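Note that one protein chain of the assembly has been removed; the remaining protein chains are unaltered in position.
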Amino acid sequence: MSQSLNQPNRLNEGGRIDRSRRLTFTFNGKRYQGHAGDTLASALLANGVDIVNRSFKYSRPRGIVAAGAEEPNALVQLGSSEAAQVPNVRATQQALFDGLVARSTNGWPNVQRDAMSLVGKLGGRFMPPGFYYKTFMAPASMWMTYEKFIRKGAGLGRSPMERDPDSYDHLNQHCDLLVIGAGPAGLAAALTAARGGARVILCDEQEELGGSLLDSRELLDHQPAAQWVQRVVEELAGLDNVTLLPRTTANGYHDHHFVTLHERRTEHLGETAPLVDGVRPSRSRMHRVRAGQVLLATGAHERPLVYAGNDVPGNLLAGAVSTYIRRYGVVSGDRLVLSTSNDHAYRAALDWDDAGREVVAIVDARQAPDGELVEQARARGIRIIEGTAVIEAKGSSRVSGARVATIDAQAFKVTGQAETLPCDTIASSGGYSPVIHLASHTGARPTWNDEILGFVPSLLKGVHAAGSARGIHDLAEGLADGVAKACEALAALGRTAQAIELPQVDARREGKACALYQVPHEKPTLRAPKQFVDLQNDVTAAAIELATREGFESIEHVKRYTAMGFGTDQGKLGNINGMAIAARCLNKSIPEVGTTVFRPNYTPVTFGAIAGRHCRDLFDPERYTALHQWHVENGAEFEDVGQWKRPWYFPQVRPDAVNGERESMAEAVARECLAVREKVGILDASTLGKIDIQGPDAREFLARIYTNKWEKLAVGKCRYGLMCRDDGMLMDDGTTSCLGENHFLMTTTTGGAAGVMEWLELWHQTEWPELDVTFTSVTDHWATMTVTGPEARKLLAEITDIDLARDSFKFMDWREGRVADMPARVFRISFTGELAYEINVQANYALHVWKTLFKHGEKYGLTPYGTETMHVLRAEKGFIIAGQDSDGSVTPEDLGMQWAVGYDKPYSWVGKRALSRSDTRRTDRKQLVGLRPKDPSVVLEEGAQIVFDPDHAIPMPMVGHVTSSYYSPTLKSGFALAVLKGGHSRMGETVYLPMADGKTHAAEIVSPIFVDPKGERQHV
Amino acid sequence: MQRYSGFGLAKHTLSHHENWERQWRNPTPKKQYDVIIVGGGGHGLATAYYLAKEHGITNVAVVEKGWLGGGNTARNTTIVRSNYLWDESAALYEHAMKLWEGLSQDLNYNVMFSQRGVMNLGHTLQDMRDIQRRVNANRLNGIDGEVLTPEQIQEIVPIMDCSKNARYPILGASWQPRAGVARHDAVAWGYARAADALGVDLLQNTEVTGFKIRDGRVYGVHTNRGDIEAKTVGCVAAGNSGVLAGMAGFRLPLESHPLQALVSEPLKPILDTVVMSNHVHGYISQTDKGDLVIGAGIDGYNGYGQRGSYPTVEHTLQAIVEMFPIFSRVRMNRQWGGIVDTCPDACPILSATPVKGLFFNCGWGTGGFKATPGSGHVFAWTLAKNQAHPLAAPFSIDRFHTGALVDEHGAAGVAH
Amino acid sequence: MSEQTATWFNLYDARPEAEVPAESPLAWSYHRTGRPAVSQKSRVVLRERAMLGHLILRGGAIVLDEAVRQVLGFGLPGRPNTLTHDDGGERSIQWLSPDEWLVIVPGGEEFVLEGRLREALGDAHYAIVNVSGGQTLIEIEGEMARELLMKSTPYDVHPDAFPVGKGVTTVFAKANLILRRPGEERWELVLRRSFADYCYRWILDAGAAYTIGVES
Partner (left out) sequence: MFLIYCPYCEEHREEEEFHPKGQAHIARPADPEACSDKEWGDYLFFRDNPRGIHHELWVHAVGCRKFFNVTRNTVSYEILESYRVGEQPRFTAEHPEGRPVETVAAENVTAKAEVVERQEGVKA
């Protein structure tokens, strides 16, 4: 075979690429061409690009090693525009598209000539594992400076600096059987289950389904395996009960068979999702799969051998060599040396030979290998050197030769003279590790199997593994295993499945593999040239040996001390070799050293895909009242209260405005406050929680859940209540009205509504099921408008048929009637201390009532006000806000609200017992008081800490803090509420508030009721 | 103990690193010790170290069922800060902070304590009230801290979305410049090496299976490697404390919950402080290796599985992308879970128990790592003197009966 | 209704007699976000059925069933997570919990219905709550309606798991709602008023890929 003109390593035929479609791409600023069907890695190899990156710690040149998810080196920064940057993309998993732009993540000024490599060469020896811990300690003050330099070397790729133009979404999936991996076992399993009528999802991380069959030398039914794949995939695609997901990685296996599958929907098309019909589809999608049973057909990863210089570009996995040749028509060099411990890897040499390139030698660690593939190689005249291994790769930016020698793997010794074989590629294979990551996510520890020289997964109930994923590497057996496991999985679901007919596979005799991990060198490991175990994190065999020497004996310690396995590949290639080396050093067996644990993700997933659509405007629900549009149109600023958007204040255009300037918050609030105190204001109080309570035991229930008494509250009356947890601390408050003998309407704080509802149900369902009472949330059903101020009655009278006369509709009464032609419940309760009516109407009609009020209200100066004014007005009256003036450590007594505590109620209500514990009986507890700054122009800072002695040295004994503080336009002074140690008995004393700006404010302890202490105004 | 220094490193380089000594021995358990520490995490090792160093009690065994520092020490997000609300907790964490500040030198082990500042964001008016309350309290307690405006925040973290049109706009933040992060594993190893050098026996793969108790007094422990005796036993076993208390015949007001964390792939330096938000719920920093370390929420159920529920991770990353929209295309590498033992008031227990001679140090919840030196220091004092250290006194088990909780949880929700 | 029970509960028509303008919970959404037109390309169509009567029934199944049959002419759904409806499909009852049902009737009927049910139920233990102002119902239809739901709710909406006649309360994006399937092609979503805008914006966002249209 000859080679393609401008792609020196591209074969003229073969592979699954589309040669008619040429794609242009840029790598490190240079333009290249590849074909549709290429990965970035195969295209780079085709173009003879050897060095794709620089290593993390030593800045050594690195090339492509693998062909899939296990690739440790070929990490690139993708993206031509700033917003489309993606760091650390694995070139072996990135499909090539036209216009792709990528660069190496490390290397300055470029990967060919990297300045840092000098540091690596010279300084590398000064950087054994853990060297950070042993140095940079003196002088102590210099650490932050040292660290600045250390940080300069941090990272692989870089974050984009602009917002992501793409979107991501989630799809919730459910199935009977999830099959992960569409190689031979997965396809056989999926087809079996699908024909059995089960709901099946089949996913595979590669661009097309088929797995190892896509580059297999084997024949199925006497035809290339890929043809069988095509037939099976076509049949599956035609079935309604099957969902096929190529380009989809199962990245996490969570509890109860919840598996996340990350589908790359558009990454193969461009760096941003291309428009379809004018709509930009999601760039990638997370399938949140709840499966009945899961079958892991995830295959195996080949283990490289660990020998000196094994990181020089041109060292590849044997299987990768085959994959590039057979799947992409790319042969990665001219002269190959294969170093192997098993028969299977011989395929690489045969494929290389088929590609018309020279196989210099096969170096087999075994004595007298005799498998069928070995015989095939012999028959072709390929030189096979037995009992030997590549002990060292020569070359710096590309392999130039392989030093091979006979070895004694058991004794870890080189036993013969080394011979140097000139070559440009070394393929190695030390065996195959089942891909057990997903099973490991479930918490099940894998177990070592000496037969296959690898860890096999332990499986929870409902999880199955088939084929290579559990160490069955033989094709015929793997196919049969897929069928068998699918039948088992379906049986567990109570379904039956018929075994499908399997394609005919020629039986192949394979010789036994031998155990070889680190290849011995003539020099001891600490003195030999670097033998890499974890290529991405630059962890060497010497580092592992040193770690064990220093007492790090658990594999977890070794990994953490050396950083082995902490890269973005999670040690897919290196972990087992690392364990083997640690075991050798500690004179233990691999399973004695520990096991290997993997965590999600199997391969990294963008934050965006995990976040899905829950970002920007949809990050969290915004809850609106029925009057929201009016508030927006009338210029309200909004405050976030829980998920609600509440009007905070309504700044108006200033009377002296030239360009429509609006009032400041202070100005708006002062105006709103005075309007309420002097005329009439209106508040949208719809966000308050409202719970409809019905049943013959409703009253008894209230008496148990609230601190105060409810037995005598008459129909037509309202009462304020405090709700405590059973530890005696206030949790919520609100007004509850008696609508009928067995019917109450409870209100809660805005933020507390959902919690209170659940609280009521908790007590009813678990503690007092004998009480006949029901709770229904009506928060959203009723819109609530508070009309308050001296003119409230006059205004309301204009539009209601309810008799508002002072004596017929008293304070803390409620009435029903019409307001603005709407049936309404009107509650005469007040949170401002002024005459107030809370009007509840069915929310669909709220805007009409609100507007009618304004139509009639203009002449009374009706002013809309927001939460800030509400806070000022209630604080002037000493009304607390649960959660602001109380904080989970405050009892009703601390708040001075003994009047709302029914000490002699027959039932020991929730919170009562706790009030008599020794700590709650203390007299020096923090208690609610008012504070009046000595300087009336001062508005104390909310959260300011209170001291008795302002001259005390730091640390100062603090005796309380300011919980609420405002400027009162009524008092023409600042004022505050605070909790203060023993405050109730300290009226009139002076306290101090030392502030960050150096000023110390003095304030007098006063009653928390600042306005209308006798409460006359609300009764008018 | 082989002394570590830059010069020493150079010397070892010449000998191909063949002469490094073990960082700690692997001793055979003795029959008897003066003090047994159950739990070889950061807190346990620190306790042993300070017992030996400050109180001269060196006949000490640290009994660890797995490997040293293998529990929460190995699985946290490494944040160190002391800006707690209540005087009692602030004093304890500030005590720890002061020890952190000289720890690398004290241990001759670089724990990479990096004081890059911690920012707690406020997104609502109540958040801001809580922040002001806490920062004011910290200031008067002598703990550094200030309240930042959105403009100041933007200056320190230019890549954060501080705009008004965020779902929950950032209204301000608390900022503790002395706070930061440390290299978690190194803390355990540093204490282990220093304690070992003073004579402490570190017994790994040694699991306590019961306590030897007679007449209401402890006199040793049963382990899978035989019985070991001591008149004083301190349990520092984080998530497993409840199980140990059960062996000793009493209950603790503790629940063990999964707490998850995750890291991104390594990125070039982009974030050089720690940013936390309780409201949108996520916290984030960047390690010296370049990983973004992100803390997720605590799962509401009990769990010893070292993993939690996936939606918790989703919510956390939604919060991170909300705060840092540019991270949308950054990729999450790995997630894991720790087991946090949480008290109803989100404060620890440092206390004697109903069994004489048996002490517990637990309940650190999400605050354990940052307290490591302080916790060990105060607990060592308590074990040595058989009486609560003044800083430990407020954290006795009794408080759950008297009601004198130190309610960090209820007060301001400044967890983590 | 006996004299005594009349004072047990407060019940009255929360709807006006006069012509009073009303707004559905989605009024603000239509104003701010708008309604993408339905076209040939629309593979999902959304329509609101605003201003219906919504009642919550609480109590024992047997007693309520008897009363409901008497008043509405069809019974309570017997199994969890199912719904029943009258012949015309205009009136429906959905199981919400072992002692809770949602009744949806044409707008304006709910008050009369509540009165007649109370009469039929007499002194039995039960509760009826009118929640008509607190929620609205939207329908979604079209070939991609199911996939749109899969984007939004973890509940299994496959026909095997969600046959016609089923209804559940479940998670929807970051809100919750009632999801029902009254017909082969039609899904109904009962949204809480205060979350309606969020759900609407979510649906439009998730439905953009299907050129979702909203019927006026």
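Order as written gives the chain letters A, B and C; numbering starts at 1 within each chain.
To be clear about the criterion, a residue touches a chain if its C-beta (ideal position, glycine included) is under 8 Å from a C-beta of that chain, and two chains touch if they have at least 3 such contacts.
The shown structure was predicted, so the numbers you read here are calculated from the model rather than taken from an experiment.
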Chains on display which the left-out chain touches in the complete complex:
A, B, C
Quick one: which of A:G197, A:P224, A:G270 or A:G443 touches the chain that's been left out?
A:G443
Just name the one of A:S908, A:S985 or A:S1007 that touches the chain not displayed here.
A:S908
Out of B:L92, B:L171, B:L254 or B:A388, only one touches the absent chain, namely B:L254
Listed in rising order, the chain A residues that touch the chain left out are 254-258, 290, 443, 460-461, 726-727, 758, 761-762, 765-767, 769, 772, 908, 912-914, 917-918
Those residues of chain C that touch the unshown chain are 59-64, 79-81, 96-100, 122-126, 154-155, 168-171, 176
Absent-chain interface as seen on chain B, which is shown:
240, 242-243, 246, 251-256, 300-305, 309-311, 341, 344, 400-403
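The definition used in the following text is that only the chains that are shown with their structure count from here on.
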Roughly how far is chain A from chain C, going centre to centre by Cα mean, in whole Å?
34
Using the average of all C-alpha atoms in each chain as its centre, how far is it in Å between chain A and chain B?
22
Provide the C-alpha centroid distance between chain B and chain C, rounded to the nearest whole angstrom.
50
Residue numbers in chain B touching two or more further chains are none
Please output the residue numbers of chain A that touch at least 2 other chains, ranges allowed.
288, 614, 617, 620, 622
Show me the residue ranges of chain A that touch chain C in the complex, using the header's touch definition.
169-174, 199, 276-277, 279, 281-282, 288, 290, 613-614, 617-618, 620-626, 628-629, 644, 687, 692, 694-696, 715, 739-743, 772, 774, 776-783, 816, 818, 820-823, 841-848
Per the touch rule, the chain C residues reaching chain A in their complex are 7-10, 12-18, 20-25, 27-28, 31-32, 41, 51, 56, 58-59, 99-100, 125, 127, 129-135, 147, 150-156, 158, 160-161, 173-175, 192-195, 197-198, 201-202, 205-206, 208-209, 211
What does chain A use to touch chain B in their complex?
56, 84-88, 125-126, 128, 131-138, 140, 143-144, 147, 150-152, 154-164, 166, 168, 252, 254-255, 258, 260, 288, 441, 443, 526-527, 542, 546, 549-554, 556-557, 560-561, 563, 568, 570, 599-601, 604-608, 610-612, 614-617, 619-620, 622, 639-641, 727-729, 883-884, 887-889, 914, 917-920, 941-945, 947, 954-956, 958, 961, 963, 994-996
